[in-house]
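For reference, the structure I am asking about is given below.
Shown here: the complex without one of its protein chains, the others still in place.
Should a chain be cited, it is by its letter among A and B, assigned in written order, with residues numbered from 1 in that chain.
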Amino acid sequence: MAPHDKPLIEVHQLTLHYEEARTPTLNGIDFCLSHGETAMLLGSSGSGKSTLTYCLNGLYPGELDGTLKGKRYYYGVPYEKFEAGELSQRVGVVFQDPESQFCMLTVEDELAFGLENLQTPPDIIMEKVDWALEMVGLSDVKEAEISTLSGGMKQKLALACVLAMEPELLILDEPTSLLDPHARNSFIDTVIRLQKQKGFALLIIEHNLNEWLPYAERCLMMNRHGEIFYDGSITQGFLQHYETIRSEGIWIPELFRTAQELSDHDLIELGEEFPVRLESLAGKISTDSVSRKWKESPPKMPKAKSDKSHLYLQNVCYKHILEDITTEIKEGEWAAIVGANGAGKTTLSLLMAGLLDATSGNIHLNNKVMADYRDHWLWKEIGYVFQNPEHQFVADTVFDEVSFGLRLQRVPEEVVTEKTNQLLKRYGLFAHADRHPYTLSQGQKRRLSIATMMVEHQSLLVLDEPTFGQDEQAAKVIIDLLEQRNQAGTTLVMVTHDMELVNQHADHVLVMEKGKLAFEGTPAQLWQKNNRWLAHHHLQKPFRVRLEEAVNEREDHHELTGTQS
Amino acid sequence: MSKWKMKEIVVMSVLSVVFAVVYLAFLPVGKLLVGFFGPIGYDVIFGIWFIVSIIAAYIIRRPGAAFLSETIAAIIEVMLGNAVGPMLIITGMIQGLGAEAVFAATRYRMYNVWVLMAAGMGSAVFSFVWGYFLSGYAALATTYVATMFVARLISGAVIAGLLGKAISDALAKTGVLYNFALGKEHRRNKHGAA
Partner (left out) sequence: MNLQELNPSMKAITIILAVFLLAFVFDPITPLLFSSGVVTLTFLFGRVSLKSWSLYFVPFLIIAFGFFWTTLLFGDVGSKEGNMVTIGFVTFSEADLQVALSLSLRVLSFALLSLMFILTTNKTGFLLSLMQQLKLSPKIAYGVLAGYRFLPMMMTEWKAIRMAHRIRGLRRGKGISGRVQEMKRYVIPLLASAIRKAERTAIAMESKGFTGSKERTFYRQMKITLQDWVFLGVMLSLYGISVYCSVRWGYFQWYDGQL
């Protein structure tokens, strides 16, 4: 095959219909991808991005229950001409869920598995395994069991497995969703460095593309009907289709959003395309224009501040995971717990909700020792939203799920029905009231799990990564709901990797480091810390803070050079 | 085997893993019952040890599902550490064959309550014969052996057949079996009723 005169992948009028689905999931998709090219695939949750992945690496139609129409070519050769498994080698995929893409017990065996399938001789497997581990920086855990790795390490291992097979096209399906900001950046660096070395083409699926912007030129955007409505430069595309993108629920990178807002206020000239680097946006604006603009934006609604302690942790330790944590959360506060992967955030949140018992130390709720509360009273005081919403479903339908708490309280049935319906409508779940909670989409499940916590009137809500894996619309719905509750006086504690969320909503930030509390204060105080400190804790300043700094720096620099000349 | 989809195989082995743990958990229960009631104690709950064949066959509906799932469960039990050791694999294969024989007799076309109960009883028969030779029930009084046999049959039909069906149906209701034979049947019934 003379490779390079034909595009690497060519897809023509690809239409996919899952059995039993009312409408096709992919709808007349057309596109080409050349050798060594990089493209982003964007679309709201459930638009069919992962489905397209399966079509591209040849898994469908073999594994598909449904119909697939249209033509697919690989270097000009129709897909049907390839032997089973051959395309899987040439198109490598890192899947969405890092938990469920391994089949062996140890790191080494998992890497070897793919190579064995290609009938690579054992001595060459050995070399490639070492090489791939070196590339992603996992050489130290070569013989470790996969179940002992952290989420971030698993995502790296998945990458290494695919790399070892030396694909010509690498597809990454939300590869960084579980990573802390620092780990995310280093993952992206690794991928880009390897692409330079090996020259594979890259197709990246990601909700939040902030960090990818400097590296990707081209993007494909899918709408809810499974059609590609834009194919071209990212910077131009977002400018031209800004409103469509918003209504589709696709995340708009902070950089673009800010540029758009500034341009709406006539503070900058946008021209033909959005800037892709913070510095280039910073180059266009001045300090006072920025501060003017942000002073105009309405400040957060003032809350009735209370000085009453709601949750008080005193020298709390938990096994070997948490060490000597002392902190206080005031009534009506919105607190955020941040920190590197594996720092102990989830564990701390579980302790705060009374779901784990501290090994030593005391936890007070409303000035009363938590251990003194009876188990069945605690749930009236505290709500907890788990990272995995499926865990907390207890009923067979969405309706029963929401009304469950009310029924436990022996509220009369008419009231239950009325209240539940009202809630379902508010959360956009009314149409799905009869479905089993498991059959909802990821975003809907998350909203349902939050809704079930809202029927009670707990005074404290603890949430573990409430917006992870959501598209922009779904995330916004969730945040608005939380904001309402918080306004009404509920104390919120959330674990998150999203610095924008922290910056915009939290009053109080706790930074965890290896099981200890490394910092406590307001977000503004946190952003005062120097970059070395933040990097050490795997944090990143939110976009606006970085932008302001860049503008200031530039102006300082100007002044300096000005005086020199 | 070549007709099986990979996801059917992995789902089957995951079911086997889950029930291997359940099987291990029920061993002490059996021991306790034997302590109270003598050898018949085991037979009363023996059905639990066939349940994965019924569930796997009912969900996946392919030739070999009953036999393989029971065999895999036995392999997993050995990997987890079971008193009987590698020997258990053979016991598992024999129990699986019992259920498989019933499904084969319907040419893998019928999966109603009666067939599932019969499959549980099939496992009971095969395992009883195997146990007869291995543990030597020959030494016991004939009527007692007969009672044991009946107890095991009922247990196979009720615990493996009925409970197995109930668990699978509850799973189908959640929608996770969307791409499996049982999930498809549930959808058809739902549409048929609507």
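Everything that follows uses one rule, which is that a residue touches a chain if its C-beta (ideal position, glycine included) is under 8 Å from a C-beta of that chain, and two chains touch if they have at least 3 such contacts.
Small disclaimer: the values here were computed from a predicted structure and weren't measured.
Enquirer: Just one of A:95, A:274 or A:334 touches the chain that is missing; which is it?
Expert: For the chain that is not drawn, the touching residue is A:95.
Enquirer: Just name the one of A:114, A:152 or A:443 that touches the chain not displayed here.
Expert: The missing chain is touched by A:114.
Enquirer: For the chain that's not shown, point to the residue among A:31, A:438 or A:533 touching it.
Expert: Spelled out, the listed residue whose C-beta touches the missing chain is A:438.
Enquirer: Name every residue on chain B in touch with the hidden partner chain.
Expert: Where chain B meets the chain not shown: residues 1-2, 4-7, 9-18, 21, 31, 34-35, 38-39, 68, 72, 75-76, 78-79, 81-87, 90, 134-141, 167, 170-171, 174, 176-177, 179.
Enquirer: Extract the touching residues of chain A with respect to the undisplayed chain.
Expert: 54, 57, 59, 62-63, 84-86, 88-89, 92-93, 95, 97, 99-106, 109, 112-122, 125-126, 129, 146-147, 161-162, 165, 350, 353, 355-356, 375-376, 378-380, 382-384, 386, 388, 390-394, 404-405, 408, 438, 452
Convention: only the chains that are shown with their structure count from here on.
Enquirer: For chain A and chain B, what's the span in angstrom between their mean Cα positions?
Expert: Distance between chain centres: 42 Å.
Enquirer: Show which residues of chain A lie in contact with chain B when the two form their complex.
Expert: Within the complex, chain A touches chain B at residues 20, 63, 65, 103, 396, 435-436, 438-439.
Enquirer: Could you list, by residue number, the parts of chain B that touch chain A in their complex?
Expert: Contact set of chain B toward chain A: 5-7, 10, 173-176, 178-179, 187.
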